[in-house]
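Notes to accompany the following structure.
Just one protein chain is left out here, and the rest sit where they should.
Residue numbering begins at 1 within each chain, and the chains themselves are lettered A and B in the order written.
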Amino acid sequence: MDFIVQLAIYSAIASIAAVSLNYVVGFTGIMSISHASFYGIGAYGTALLLTKTGLSFVPALLLGVLITGLVAAFASVPILRLREDSLMLVSVGFALIIHSLMLNWQSLTNGPRGVKSIPRPEIFGISLTDKNFYLVLCLVLLVLTIIIFYKITKSPYGTVIKGIRENEEVMKNYGYNVSKYKHSVFVLGAIFAGLAGGLFASYIQYISPESFILLPSVFMLIMVILGGMGSIGGSIIGAILITVIPELMRFAGLPSSFAAESNQIVYGIILFALMYWRPQGLFGKYKI
Amino acid sequence: MFQVLVNGIIVGGIYALITIGFNLIYSAVRFYHLAYGAVGILGAYLTYQIQKFIFETQGGGLITGFLLGLLISSIVTGMLGILIWKFLYRPLRKNGASNVSMIVASFGLLIILQNLIGLIFGQSAKTIRLSEVTTQGYEFLSASITKNQILILIVTLVSVFVFELFLHRTKIGTAIRAVGQNSQLAAVVGVKTEKVIYITFFIASFLSVLASSLIALEISLKPTYGLMLILKVIVASIIGGIGSMRGALVGGLMLGVAENFGAYYFGSQWQDTVAFGLLVIFLLVRPQGLFKK
Partner (left out) sequence: MSLLQIKNISKSFDGLKALHNLSFNVNDGEIVGVIGPNGAGKSTLFNAIMNHINKDSGDIYFDGINITKKPTHPIAGMGIVRTFQDSQPLPQISVQENLDLAFKYQTDISLVSVFGRHKFLQEEQQVHFTKIKELLHEVGLGSKLNVQAQDLSYGQGKLLEMLKVIASDARLILLDEPFSGLFPEMIKLVTKLIYDLSASGKTILLVEHNMQLIEEICDRVIVMDAGQKIADGDFKTVTKQQNVIDSYLGK
């Protein structure tokens, strides 16, 4: 039972990240591979604030999210100047630079040793060290995330960013400041990725640069592509599937020496198969 | 300081070799074959195994083993390259996949290959040696250079030279360049586009095995190098200008030198950051690279 609660918590956190990535990639068409970096910045920000300052959970999380947003705002300037392939590449470059900073900026991040003993939340004096309470917290935030992104996508603002995904030039020719919209989409997406990261840090109570290399960004992308571009529900299903499958495989008794590689081979196959048979994903409405 | 430059040129030469192959493929099929690095590394592992087999069980010399291994694995990997195009990429293309789809698919392929290598050969680093004493070298203008490194330099120079000749002085080379510039026009003029693409993949895979084996010689061999290598290749391609052979050469060399200088001034842990910082800078300031296609 405990194991299922843990799986549910991971799925909820992954879902928040996936829904926010879907907003950037699936809905608006910005092919960014740097999302996990914002997840990581949120995690590190919250973790460092919780352990090095006296801040309690809610302010630390909010501040961590704010920091993520600021970094995203800066990063968006170079990243969003490019199109398609180049944008993917530069976002990869950005992700690798951030990882390198996590590893090497030892005075701030403690380097490869990571940040230990991150406390569980204390909200309004109630200690949330119990897993079940933490799950409730995650689910509440997930529901909030879903509502926010749902409202956005159904609004006139949502129509504008869909138009941007379809054809930026045409949108500019109708008078839309496409660049401004892309920036605000990118930053909002990053903010929610940071939120997911902060939740992750406080739950798992120990983070190191290991957890935030390139592959997590790819996993998030797989979740979104699998679930379906532009579909909020699809992203959640994708997140759950990608979180749960490796655990199931472990359950099935694959020796752990095989597990990591086999997992990734499965992901590789999923990616390739999706591009061939269903580039819009399981529930998606838009093709890459 | 000069030592740093020398090291940079050696590594840069290897980067250049594999970047040339990457750009060759790009100019023929117009998308990023991200799995390319992993294919090369796979080939290097094959070279390693064959050399080991010959040295340990057949009583052959290290050098003989290496050359034989290189030959065999190049051919095998070349065939693999063709198979990848024919059975994986071409069907995708025929299905109408967009460029972004192709990148994602080729990334999936990279993950598969890299992990297969890890499963088959294990995660520990392997090295290829050419003689019992590996670090014997010479002093040259206040820089020391090992025998291995001289070999690498010679191989790289010769390969690039031969390749340039091939591309510009043979019929096949001209056909490859024609397909790269305009495949429809080339087909109209009677160039067998499919055959040219096969040859391109074969040659490029050969180059990647050569370069990866040199890396195994100079540094080491690990399954994760496939990803690392292709990232460096992409940086070099962006610097040099994607699709340009000359650009690949210059881009690779610049990257090698910049990395080594970065390591010298900032510490070796910042080496990758320098590489990707270069990528970001070029994409912003001169996204078409130094040489136009």
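Operating definition for what follows: a contact is a pair of C-beta atoms (placed from the backbone, for glycine too) under 8 Å apart; a residue touches a chain by one contact, two chains touch by 3 or more.
No experiment lies behind these values; they were computed from the predicted model shown.
Under the touch definition stated at the start, the shown chains contacted by the missing one in the entire complex are A. From the options A:Ile30, A:Val178 or A:Met275, the residue with contact to the unseen chain in the full assembly is A:Val178. Summary of contacts with the chain left out: across A:Leu188, A:Val224 or A:Ala239, the touching residue is A:Leu188. The chain that is not drawn here is touched, among residues A:Arg81, A:Lys131 or A:Lys162, by A:Lys162. Annotation for chain A: contacts to the undisplayed chain at residues 151-152, 155-160, 162-163, 165-167, 169-178, 184, 188, 285-287.
As a working rule, only the chains that are shown with their structure count from here on.
The distance from the centre of chain A to the centre of chain B, each centre being the mean of the chain's C-alpha atoms, comes to 32 Å.
Taken in their complex, chain A has these residues touching chain B: 31, 78, 81-82, 84-86, 88-90, 92-94, 96-97, 100-101, 103-104, 214, 218, 221, 225, 258, 260-262, 264-265, 267-272, 274-276, 279, 287-288.
Contacts from chain B toward chain A in the complex involve residues 32, 88, 91-92, 95, 97-105, 107-112, 114-116, 118-119, 227, 231, 234-235, 238, 267, 269-270, 272-273, 276-277, 279-280, 283-284, 287.
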